[in-house]
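The structure under discussion appears below in the form of structure tokens.
Here is subunit A:
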Amino acid sequence: MLQKTRLLATVAAAGLVWACGGGGDAGGDGDAGDAGGETAAPVVDPATAGAISGLIAFEGEAPAAERIDMAEEPECDDAYPGDGALTQHALVSSDGMLGNVFVYVKEGLGAGFPTPSQPAVLDQENCRYHPHIVGLQVDQPLLIRNSDPILHNINTQPSINRGFNISQPQAGMETTRDFGMAEVMIPVKCDVHGWMSAFVGVVDHPYFAVSRGDGAFSLPNLPPGDYVVEAWHELFGTQTANVTVGEGATAEVSFTFNAGMARNAVVPLGDPLIIKHAEDGSLTAVREPADD
Partner candidate 1 sequence: MSRESSYLRHPFWQALAVLVGSYLLFKFGIGYLLPAIGVHSAPVPSSVLLQYMLTVVVALLLYVSTSEDRWTRFKEPLRQVLVDPDKRVLRVALLVALPLLVGFLTYGRVRADVGAPPSLRSIHPAPPNQITFRGEPISLTGLENPLREHGSFEEHLAAGSTVYVQNCMPCHGDRLDGEGPATHALNPVPANFTDNGTISQLTESYVFWRIAKGGPGLPVEGAPWNSAMPAWEDLLTADEIWAVTLFIYERSGSTPRTWEESNEGEGH
Partner candidate 2 sequence: MAGGSGFRFARCALGMRSLLASLRGLRIVAAALAARIPGAAWSMPLPVGLSRVRWMGVMIAVLVALLPPARLAPAQDAASGEAIYRAWCLECHGAEGRGDGPAATHMLPRPRDFVGARYQIRTTASGELPTDDDLMRVMRDGLPGTAMPGWPNLSDQEKRDVVAYIKSFSPFFERETPEVLQRSADPGGGADRALAGREVYGTLECARCHGEQGRGDGRSAPTLEDWRGFPVRAADLSEPWLFNGGMGADAIHTRFLTGVDGTPMPSNQDALEAGVVTEEDLWDLAHYVAGLGPAEAPELEEVVRVERREQLPDGPADEAWDDLPRFYFPLVGQIVEPPRQFSPTVDGVWVQGVHDGAELALRVEWHDPSNSPDPGWQEWQDKIAGALYSDESAIPVEPLPDLLALQFPMTFSDGRGRPYFLMGEGRNPVYLWLWHSRRGAVEGRATGLGTAEVVDSGAGLTASAEWEAGRWRVVFRRPLAAADDGMLSFSEGAPIPIAFFAWDGSSGETGTRGSISAWYFIGLQPPPSNAVFMAPLVAFLVTGGLGMFAVRRAQKSYRG
């Protein structure tokens, strides 16, 4: 009986040390009983690794880009001669391909992929975010830089992570943050310049990409298996596809968005948010359009 008593105290103390001193874990529960150390990162065998690649197409007429009035910020306005700065909500190429779509493996992967220490970068230059869509892993640093000689504020508005809002009043200022939970997508805005918007996609593995201007994307070095891949666009919502990756093979998958999907799109802001608990302790957030 006494041994048991001491054992209990030891386990609890070990749990405390782990919780306060440990690092690098992607957010498991803090129960003392789980204090068994970290799971080994899955190793992808280069001999069998495959890939997913594909194209994002767009059908129909894309919403026209609109001119952004940056007159109040001459430093930025001067960077856009001619027509001035245009909105980039729908980046459709001349041959009908859609850029700035965030593509990632939604289901089918294990856990415990190593966290890169190399930061993802979100730059503010000429009163725009570069890139417009940022992908990064859970706990991977996000370096936020202000390259403009004016005030920007970075207002992140996640649902599952905590949203922060910080000022960067000077050119060259850098801030590093990270997100502890997977979340697609986190809207980012600058309240000083209402037109500035970016989205950050946080996933717990390295298999994500943003479609280029020609609609192409690829998810390389993927272990063979069955996956659900999701493509997310800020106006046209999400689509998923089931993909099987064979040993050493590259699976092709394509998504086609059209203008009619805009009303079905996820609404990044404005509606009340419901966070749901799952049995395993994970959280999902749903925005339900308000009835009124």
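Brief remarks on what is shown
Criterion: contacts are C-beta pairs under 8 Å (C-beta built on N, C-alpha and C of every residue); 3 or more make two chains touch, one makes a residue touch a chain; residues count from 1.
Criterion applied: all candidates are chains of the complex that A comes from, given by their letters.
Everything quoted here is computed from the prediction, not taken from an experiment.
This complex pairs subunit A in touch with one listed candidate out of 1 or 2: 2. Residues of subunit A touching candidate 2 in their complex: 1-2, 4-6, 8-9, 11-13, 15-20, 22-23, 27, 29-32, 72, 139, 141, 150-151, 153-157, 159, 161-170, 173-180, 191-194, 269-275, 277, 283, 290, 292.
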